[in-house]
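Every protein chain except one is present and positioned as in the full complex.
Labels for the chains are A, B and C, by order of writing; each one numbers its residues from 1.
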Amino acid sequence: MREDINEKCAVVGIFGHEEASKLAYFSLHALQHRGQEAAGISSSDGKKLHTIKDRGLVMRVFNEKKLSTLSGSSAVGHTRYSTAGDDSILDAQPVFARYDLGEMAIVHNGNLTNADEVRNKLIEKGAIFQTFMDTENLIHLIAKSSKDKLLERIIDAVQRIEGAFSLVFLSRSKMFAMRDRFGFRPLSLGKLPNGGYIVASETCAFDLVGATFIRDVKPGELLIFEEGKEPISMQVLESVTPKHCIFEYVYFARPDSNVFGQSVYQTRKDMGKELAKINPIEADMVIPVPDGGVPAAIGYAQESGIPYEMGIMRNHYIGRTFIEPTQEMRDLKVKMKLSPMTDIIKGKKVIVVDDSIVRGTTSRRIIRMLKEAGASEVHMRVSSPPTTDPCFYGVDTPDKESLIASKMSNQEICDYIEADSLAYLDEAALLRSVKSTADEDKYCTACFTGKYIV
Amino acid sequence: MREDINEKCAVVGIFGHEEASKLAYFSLHALQHRGQEAAGISSSDGKKLHTIKDRGLVMRVFNEKKLSTLSGSSAVGHTRYSTAGDDSILDAQPVFARYDLGEMAIVHNGNLTNADEVRNKLIEKGAIFQTFMDTENLIHLIAKSSKDKLLERIIDAVQRIEGAFSLVFLSRSKMFAMRDRFGFRPLSLGKLPNGGYIVASETCAFDLVGATFIRDVKPGELLIFEEGKEPISMQVLESVTPKHCIFEYVYFARPDSNVFGQSVYQTRKDMGKELAKINPIEADMVIPVPDGGVPAAIGYAQESGIPYEMGIMRNHYIGRTFIEPTQEMRDLKVKMKLSPMTDIIKGKKVIVVDDSIVRGTTSRRIIRMLKEAGASEVHMRVSSPPTTDPCFYGVDTPDKESLIASKMSNQEICDYIEADSLAYLDEAALLRSVKSTADEDKYCTACFTGKYIV
Amino acid sequence: MREDINEKCAVVGIFGHEEASKLAYFSLHALQHRGQEAAGISSSDGKKLHTIKDRGLVMRVFNEKKLSTLSGSSAVGHTRYSTAGDDSILDAQPVFARYDLGEMAIVHNGNLTNADEVRNKLIEKGAIFQTFMDTENLIHLIAKSSKDKLLERIIDAVQRIEGAFSLVFLSRSKMFAMRDRFGFRPLSLGKLPNGGYIVASETCAFDLVGATFIRDVKPGELLIFEEGKEPISMQVLESVTPKHCIFEYVYFARPDSNVFGQSVYQTRKDMGKELAKINPIEADMVIPVPDGGVPAAIGYAQESGIPYEMGIMRNHYIGRTFIEPTQEMRDLKVKMKLSPMTDIIKGKKVIVVDDSIVRGTTSRRIIRMLKEAGASEVHMRVSSPPTTDPCFYGVDTPDKESLIASKMSNQEICDYIEADSLAYLDEAALLRSVKSTADEDKYCTACFTGKYIV
Partner (left out) sequence: MREDINEKCAVVGIFGHEEASKLAYFSLHALQHRGQEAAGISSSDGKKLHTIKDRGLVMRVFNEKKLSTLSGSSAVGHTRYSTAGDDSILDAQPVFARYDLGEMAIVHNGNLTNADEVRNKLIEKGAIFQTFMDTENLIHLIAKSSKDKLLERIIDAVQRIEGAFSLVFLSRSKMFAMRDRFGFRPLSLGKLPNGGYIVASETCAFDLVGATFIRDVKPGELLIFEEGKEPISMQVLESVTPKHCIFEYVYFARPDSNVFGQSVYQTRKDMGKELAKINPIEADMVIPVPDGGVPAAIGYAQESGIPYEMGIMRNHYIGRTFIEPTQEMRDLKVKMKLSPMTDIIKGKKVIVVDDSIVRGTTSRRIIRMLKEAGASEVHMRVSSPPTTDPCFYGVDTPDKESLIASKMSNQEICDYIEADSLAYLDEAALLRSVKSTADEDKYCTACFTGKYIV
């Protein structure tokens, strides 16, 4: 139900498998929740790179015939969320380039914070930019590097960029995977069943293609894939305290994935439990806003002992309508997607659990809907702290002024969304939920705190 | 996740509202789960009927311009599930006819058991049939009736047909709604916010358009809608013990609907509770097969005290792929839709709750998937009795020989689906769950018992 | 370039060929100029009829897979022009019916003049009509006939209808082809290369599938096709003076067809020659309005000795634009399709030959365009008489008041279209051009004379 905050991309790389592009295709399907606007795959047959990319869902961009042209035993793929620009097709990935060492294709999840600066320097030196993607910087840096070998050039290039990046590079004979020094965005390494390797933004891609999880790519680490060898690891960026995106746990990642070393589902449940501990309230039932709020609501219910109920139903026959509702039809937009379990809710005190509140408009519509359905009280519980600041590390967020928590107090928000009470998870409790390491400081919480790393 | 058993249709009628066809359109969207292959609406502007129908989802069949041609203050609509025939477009509804009293349009949910017999008699008398729908019988019976008035002819016609039907008839100035004497399929009456009435297969349509539930249309009752009047009720078919389709509770109806006088969600939860009472087992968690098994799993968990977990995730980016999986990719078809919450399941005893088992193949794929994800034991619990017999009253079921429970014992099924144990809800417990009336006998349970009414 | 007068349909029948539906498909492609809105084919495999029909061009309605379901050695096909009604898909043909003798499919080119009367009688007797096509009358008449055999019933039925019809009937084992007593619309019989027969609206369909022309189906004749036999001929409607649609020669038929016993191209050339004889004028060149005016312009040039030039070019990259032209762009609509050969025309006296003038607006746009391109004089010559009256025999014409020649004198039309002179072919000369028989009276010229037969 989040329409206002979006992960921007997902990446995948396959190395050493006869049907590399097919595995990339199915992996992208599993990663579709991270970007629905465009999809693309580049493969290498050892002599030449082949690229297909287009607007639309993975299933629509590719068909049997197209996939068959993406021959070779290595491939990189990308799905993209994008704000529709003048000609967004140009901003699909992989980014492909011919340069002095041959051909390369790059896929990128994240946002470079020094992209403008790097680009301007490159442009001053005569470079031209044909797209509006940060990623274009990388192919220039690699092409222009004074080093001889691709490996050295990649190292050279990634040392010049700052910000969030999980990258996979494909050349004719090799593949490289890399994460920024803070490890903002996830990237995991897996082993394919009959040989070969996979790297992907989330482990849910491994499950679909039958791969087994090995470990996460480490912050600042570069993995080199060469034929007939184990992946070689190099720590190419200095080791620092990681700053994993905590919002991956809150909302982005698929619950069946394991990111930053923890089960996403379990972490969300724990957030719900913490929420119940610090914001208890008596009520008849705990209900989630589907699908994002489900794990936290289960956790809240387990901790509080208040029954968990499916109080709101999500309608899966979506599809945009351009037909205006009649005058009497209130909140049609939310009702076409969500509907209340009226018979269960009527006359009851209801705790509604959602993962976050961004603009507040959807929450208001949901609470109104529940009250119209007869709920006597609606208590909103949010399994993350107030979202006060935009993200510059690869997430599409509204401007600060559009974030309701940046300009209203909790009570004002509670009044605005017409809830009987409102409570958020606080930062400390959030960090307890992601407790896998002693080091509490390993997460980026800038969207809740405004404390940006760079 | 049911792909093997399907409700065949949904109907809606709107009377006395300036934007009748628009309300029919949104109602059909809410009823989309009952049929995705075709959709249609007929409206009356008082002088003439207008009809648009086509293959596809409601959102695709209609657009602003098309809907604007469906003028008038009354409308009937239909969505259809169909096994693709030679030219299925011809079998979309409403069925429209010009006849001696003018024009009429009919929408029908159900199956006539004497359709062949009636058709053959009509054909003997010179009638021609242009489609393969049972519903075509009705327009012939009305047109050929010796009575003078439409009302009398409708009564005449419905007295000649047998089987399951929830019907809405539209003429230039009136609308009629009717249910068969057994009340097999649901049909409810509601009031529109600013005047006018709605009848629909399920009450979830009321919620979307802002209508309020009045009551169910009674078995054998005919409701007559005329301008400026309250609906007039006539009992036109003899009163008998009703035979409501119990599978509406088990699987078809939307959980937020109220059918046959009970909340669907609450009834499903009660089925889960009964299941826990009669088939208890120790386990670490209760997980549903989404989305059908969710309410029963919640009920099972509440009754047993075993924690409810979201152990299987449903992927909403569906879309058919024609690309063959690689050799190593097992059970791809189910995995593209469902994926296990591996970190939660690993090493655990799991109770999986589903609403029914039809062919058994999907259950087997799911259990295999859970075991591959590491579940130490998987106990299947089904919130309905074994499905042993096909339906002749408006549900698309496989042949008897394809129903696994028609040819295997419970133990054989358990072995086939590779579960550690398997238990069904028995008929008595099922009837306790639908306990709203003293009369246990008011449901059709033929799909579990083979006891057909006619 | 005619957008204002259209042939309504084309029919084809194939009998006794293993790939009947494929031959019907290619035949319909050749007949596409007679109707672009919908297409359909019914085939018989001896046991059952199969029908596919839909909106759109033949090439879009059918694909390999769909065609393969139309099995059997006989097939009938139809393409349709239609004014978009409420739900025009329902008005596609073949019309299919199940009735007391089994199944039948009918395709029809023409218009019945007593359709309303027949329909009302049928409706009085309890018939229902589900479409708005005249053709539906026929399946009722056949079904309700008191005769025992289909042959007798067809004879019975066609004796009750009046107007224009070229029909093909398909039953499980036989095919029947029939023309009305006046032979308004064309229908020809051909022989397939390796056995089997074809009937089609125009002989151009024969050429594409490799069939050889045998003869025209005669007015009032019924041809019966049975397995292993030569077609049997019966004269089932009384013999009268034929009334072939003369507009088939003027505009509808493809120039490479032979209709009513004459080459269409040659006849059009002869019209142009007659036009030159009776309306001579000195000029620098004769140019056609493409493509309709080409043969007559060639004839005019040959007769007059004035050079034939391609003075106007037709742009084949059509496609509708919804983008408004700028203020300065005059007559964009015609210019997107037609453009003047400016260098040739500049400063020249030009004779422009078109086949007919319907509303006059297109002619005016063309003449303006030629004058803007520099033509010093533009003399319009029309290879048919003034179109003064609408057609009731299967052609889609505007209302009488929209026909410019029904309300203006030749001089007024000349002024309106801004020509320097205007001359039409007169009726006598037109009839000389279609001189194949002694009997001048064998054509329907109602659209030029208002003399309707019935």
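Basically, a residue touches a chain if its C-beta (ideal position, glycine included) is under 8 Å from a C-beta of that chain, and two chains touch if they have at least 3 such contacts.
Because the structure is predicted, anything quoted here is derived from the model rather than measured.
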Exercise for review: Kindly name the visible chains that come into contact with the excluded chain.
Suggested key: A, C
**Study point:** Sole residue of A:His33, A:Lys53 or A:Lys348 that reaches the chain not shown, by the stated touch rule
**Key:** A:Lys53
Exercise for review: Taking the full complex into account, find the residue in C:Cys204, C:Leu223 or C:Leu237 that is in contact with the omitted chain.
Suggested key: C:Cys204
Point to revise | Contact residue for the chain not shown (choose from C:Leu23, C:Leu150, C:Leu222 or C:Leu370) | key: C:Leu23
Revision key, fill the gap. The one residue from C:Phe129, C:Phe225, C:Phe247 or C:Tyr308 touching the chain left out of view is C:Tyr308
Point to revise | For chain A, residues in touch with the removed chain | key: 50-54, 69, 86-87, 89-90, 95-100, 119, 123-124, 126-131, 139-140, 143-144
Check your understanding: Residues on chain C that touch the omitted chain in the whole complex?
Key -> 17, 19, 22-23, 25-26, 29-30, 32-33, 36, 57, 59-60, 62-64, 67, 192-194, 204, 207-210, 254-256, 258, 263, 265-266, 291, 294-295, 298, 301-302, 307-310, 313, 315-317, 319-323, 325-330, 332, 335-336, 339-344, 373
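Throughout what follows, only the chains that are shown with their structure count from here on.
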Exercise for review: Chain touch graph shape: choose line, ring, star, complete or other and state it.
Suggested key: line
Point to revise | Shared interface numbering between chain B and chain A [over half = same, under half = different] | key: same
Revision key, fill the gap. Expressed in whole Å, how far the mean CA point of chain A lies from that of chain C is 60
Review point. What whole-number Å value describes the gap between the mean CA coordinates of chain B and chain C?
Key: 48
**Study point:** Touching two or more other chains - residue numbers and ranges from chain C
**Key:** none
